[in-house]
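Excluded from the complex is one protein chain; the other protein chains are retained at their positions.
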Amino acid sequence: MAQVGVIMGSISDWETMQHTCEELETLNISYEKEVISAHRTPDDMFTYAQNAREKGLKVIIAGAGGAAHLPGMIASQTTLPVIGVPVESKALQGVDSLLSIVQMPGGVPTATVAIGKAGAKNAAVLATQIISTFDEKAEQALKAYRTAMKDAVQEMRDELATY
Amino acid sequence: MAQVGVIMGSISDWETMQHTCEELETLNISYEKEVISAHRTPDDMFTYAQNAREKGLKVIIAGAGGAAHLPGMIASQTTLPVIGVPVESKALQGVDSLLSIVQMPGGVPTATVAIGKAGAKNAAVLATQIISTFDEKAEQALKAYRTAMKDAVQEMRDELATY
Amino acid sequence: MAQVGVIMGSISDWETMQHTCEELETLNISYEKEVISAHRTPDDMFTYAQNAREKGLKVIIAGAGGAAHLPGMIASQTTLPVIGVPVESKALQGVDSLLSIVQMPGGVPTATVAIGKAGAKNAAVLATQIISTFDEKAEQALKAYRTAMKDAVQEMRDELATY
Amino acid sequence: MAQVGVIMGSISDWETMQHTCEELETLNISYEKEVISAHRTPDDMFTYAQNAREKGLKVIIAGAGGAAHLPGMIASQTTLPVIGVPVESKALQGVDSLLSIVQMPGGVPTATVAIGKAGAKNAAVLATQIISTFDEKAEQALKAYRTAMKDAVQEMRDELATY
Amino acid sequence: MAQVGVIMGSISDWETMQHTCEELETLNISYEKEVISAHRTPDDMFTYAQNAREKGLKVIIAGAGGAAHLPGMIASQTTLPVIGVPVESKALQGVDSLLSIVQMPGGVPTATVAIGKAGAKNAAVLATQIISTFDEKAEQALKAYRTAMKDAVQEMRDELATY
Amino acid sequence: MAQVGVIMGSISDWETMQHTCEELETLNISYEKEVISAHRTPDDMFTYAQNAREKGLKVIIAGAGGAAHLPGMIASQTTLPVIGVPVESKALQGVDSLLSIVQMPGGVPTATVAIGKAGAKNAAVLATQIISTFDEKAEQALKAYRTAMKDAVQEMRDELATY
Amino acid sequence: MAQVGVIMGSISDWETMQHTCEELETLNISYEKEVISAHRTPDDMFTYAQNAREKGLKVIIAGAGGAAHLPGMIASQTTLPVIGVPVESKALQGVDSLLSIVQMPGGVPTATVAIGKAGAKNAAVLATQIISTFDEKAEQALKAYRTAMKDAVQEMRDELATY
Partner (left out) sequence: MAQVGVIMGSISDWETMQHTCEELETLNISYEKEVISAHRTPDDMFTYAQNAREKGLKVIIAGAGGAAHLPGMIASQTTLPVIGVPVESKALQGVDSLLSIVQMPGGVPTATVAIGKAGAKNAAVLATQIISTFDEKAEQALKAYRTAMKDAVQEMRDELATY
């Protein structure tokens, strides 16, 4: 049973959203993934959102670019937390994606993360943090993840020392 | 039977969208108006969009601010032309509204006009232009409207001459 | 007899505007295309705009970049609906094009679509939507187009399932 | 025992962050509130973050403006989910706050909401959504909240009908 | 016989453009002023531009806001230098005006000055500088103007010394 | 005797400013060119500006990028018209160059043109327009230039017709 | 003998720069203040910069708005550290000031602080930090200043507790 639903507006978003999936695997969080387009498959979007809690999802992660309506519209049809990943767009580099996702009106939040790859990774970490509020295993995974991050800095220091 | 549907995400948008209604009256175009919130009443939004053509509407004008999803989501559920009016938002003065409305992905356009009052007026003019493609009375109304605009410039000239 | 006039400020805009023409062909809408420069051939621009309705055009689609005056100036000389396509500019990636096209003063609207290729495609769809207000064949073409879009999402899902 | 910690960088942020507290009360979520300045009391900030989980907090909401380092730095010292509220700044209207909060590097997310009052309200809703992943009472509160939002739209419609 | 033509898109631009006229008077440069709207009176605009050199104008100063097409379109119909003043717009504070005026394509320049009052004053100074290339009286006026500016700084110093 | 002085802040600006020189040659306007750095050779900059009129220059064209102080500082030391060309900068694509050049305080204008190559070409055209206010040969050159621009559009039309 | 020179481009900048002077007094750092305009008194500017070290100044703080050339041009004529304060401008709220000050080319730095009042205060603190590298009294003043800041947070906490 997946804990996290990872959805994206188009297959072209996979280049970004694969980092979410990779990080969820690293953190040992079960997930499902799907293409759900707010504008091309609005009915599927609503069905997905309305069934999400019932089928056991704890968090939905939605990636989209440009006039990125997917995260906000999903959020309007579920009471689960929805994380929005602004995908870098061609002309405006994700500024449009970011504003379309984060500037939600009072009452219907999206939990917005950074534009592009860093945000995609962080969506996975944030979902795990949310799950960790009731699941100690997730908390342990996060602690290990943090330790690995610190170790990575140590490796960087070793590398820098060679320059 | 209304030819144009004027909808807005919140009653607070009325300050802007009333200019659409006033201009439609000037141009003698019948319209209906309603509050339809993409995020608070998503089901109503879809119902509205899906029934629009059938009940005789020719154009939908949708005003919204911030992460303004209303025009684009309406457009995803009807084949009628949808005009989006970016309402000026508090922090970002409508830049978020504009980008959320105009940057639609290929396949689902919104006809976007200027931020705020000028755009609200122009939504009415644009709707009338669309109707004028098959309705000569609308074309005549537009010609009269243009003449009035030129006359207004003449009045400005008289005023300037006094400075 | 062409229903849509597709014009552009320079041959360099063709890279973008060809997507408009391709999509119009897909939607079975007749069109003509021409280079009309607001700044280099202002007289031709006015002649084009003033004759447009008379020669049977229903919609004009104008693509331009930078200080993109073509859509707005065409709109000042016709009562037909004018769709503006902001072409991506070199330094500012189309932000200048977008603002020069969309921020029209009250009375003279342009129907603005997204920057670049997505907008160019959507200009064709929007023109077809406008024509569909009086032409059932266009409405049928739009329905088929929507169905094809949904099918494309299904193909994306199949592709995603393989990752 | 508070479930949510609401912190802000300065007492001047209270004008914004009071909306978080009000909304938490509406949603019946227990909270504590404190001024914690990333730059003036960095030690207190770290102590707060490091003790948060242990003392029972499930979510931290941090509001800050300008070079808004509070949410991200809190996030670096806890594995709890941290919600960042970009407070509207004087010169740049919160663009600096938004980017300083949302553009976190891979590994340390903040759940960013809209600039200003709407974001402050949504931080409360998002915190409740997070708690609802394991607490059915919170889920019920959210459902009631949604119903109240829909009712508010109905009231707007009644008001609009009078114009 | 006026040396400078000062035109503006609307009487509402007079608040800004009066500073141009005041400064031209200070610099003893003859001018005429008129409302010429690119979008509402395009024919008048072309007539004005085409007759400008013939009737003795040396420079045209055009102020406009929003999608500010007036300076660029005037420039397309005359070989006289055209100075563009970006009037501060409501939503975007003149960023749209600035980009619509300055980002002209190769071949048709506008001489763009600062947004708002400072730019309006500077349009007058720049026109005088242009005239000074062949008119020694204008050069003398500019020298006096510079001296007055330095004297004003001295007055500021006296004032500052009192704080 | 050169009529136009073309200066640039660094040899790296030559890639842009060569277009100014090429266009001046096309327009048959004599010019000199030099590297003058506002920040590295401030004394040379002042000497250049102070001697410009005396040695017969009619216009100074200054190209610079980033915190582009060259055009404005030159303008502070001469009463000749100074044209500023915002060179495209690496990180901010010339937005910094544009604002640093155009937003001059009242009293000291720069005649600002578009960012990059288009602006560099237009600086030459604008300089010729300024010279044309007293030199009929320059006016004739501009007319020929305009005719060539129209002919170029005709060639574009022939090309488009083949697509 | 003043340790810090506080200069500003216009008396209108005093509203901002007075905060620099107040804070220098709090920190017990001697200073002088003057109006020095880059564009209106360029010679004075160079004289000031060239004499600064000789007359005993350790740091120059320069405040300016719009196309803010003062800090960078001062920096080009002295090897003393120059702190630039971007004064909030009318139309662009200091974005132009910030970019004109901070985006200096390699070789001639300005030490840029925040836009407006916060930056003006911080210029004083930064100057004191620079002086503290060789002057223990300044270091002690900074320590006391920090303690006062922490105390102020405590007062904020007391205030918040009353809400």
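For clarity, chains are labelled A, B, C, D, E, F and G in written order, and residue numbers in each chain start from 1.
In this text, contacts are C-beta pairs under 8 Å (C-beta built on N, C-alpha and C of every residue); 3 or more make two chains touch, one makes a residue touch a chain.
Every value quoted in this text rests on a predicted model; they were computed, and no experiment measured them.
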**Message:** Quick check: which displayed chains does the absent chain contact?
**Reply:** A, D, F, G
**Item:** Residue among G:M17, G:A38 or G:V59 that touches the chain left out of view
**Value:** G:V59
**Fill in**
Contact with the hidden chain, among D:M8, D:L27, D:M104 or D:M156, goes to D:M104
**Prompt:** At which residues does chain G meet the chain that is not included here?
**Reply:** 19, 53, 58-59, 79-83, 98, 102-115, 117-119, 121-123, 125-126, 129-134, 139, 142-143, 145-146, 149
**Prompt:** In terms of residues, what is the contact footprint of the unshown chain on chain F?
**Reply:** 10-11, 14, 18, 33-35, 37, 40-41, 44, 66-67, 90-93
**Fill in**
Absent-chain interface residues of chain A come out as 88, 93-95, 114-118, 146, 149-150, 152-153, 156-157, 159-160, 163
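Definition applied: only the chains that are shown with their structure count from here on.
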**Prompt:** Would you say C-F or A-B is joined by more C-beta pairs in contact?
**Reply:** A-B
**Asked** How many angstrom lie between the CA centroids of chain C and chain G, rounded to a whole number?
**Response** 51
**Message:** Touching at least two other chains at once: which residues of chain A meet that condition?
**Reply:** 10, 40, 66-67, 92, 102-105, 107-108
**Asked** Line, ring, star, complete or other: which describes how these chains touch one another?
**Response** other
